[in-house]
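Written out below as structure tokens is the structure these notes cover.
Heads up, one of the protein chains got dropped from this complex, but the rest are sitting where they should.
Let's turn to subunit A:
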């Protein structure tokens, strides 16, 4: 399936693009992370410490074991610092 993957803050800087469309059969966020990390060093580096990352599937905050089957967009970012 085609999936829009988005990156924010230092995750975006490390990966080098704000968003991209990927072709994937990953069933969960964790599967997607493994797929991307296997591609290139910049992904492996950005995803090296999942404790330091948050993920949203279709704009809802969720966990790395969440399903992405049928999802349109997945976003990776550090803990939020609004206010």
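Methods note: contacts are C-beta pairs under 8 Å (C-beta built on N, C-alpha and C of every residue); 3 or more make two chains touch, one makes a residue touch a chain; residues count from 1.
Everything below uses one rule, namely that contacts and distances are computed from a predicted model.
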| item | value |
| --- | --- |
| "Nitrite and sulfite reductase 4Fe-4S region", "Thiol reductant ABC exporter subunit CydC", "Pyruvate dehydrogenase E1 component subunit beta" or "Molybdopterin synthase catalytic subunit" - which is the UniProt name of the missing chain | "Molybdopterin synthase catalytic subunit" |
| Those residues of subunit A which, in the complete complex, touch the missing chain | 6, 8-10, 12, 56, 59-61, 75, 77-83 |
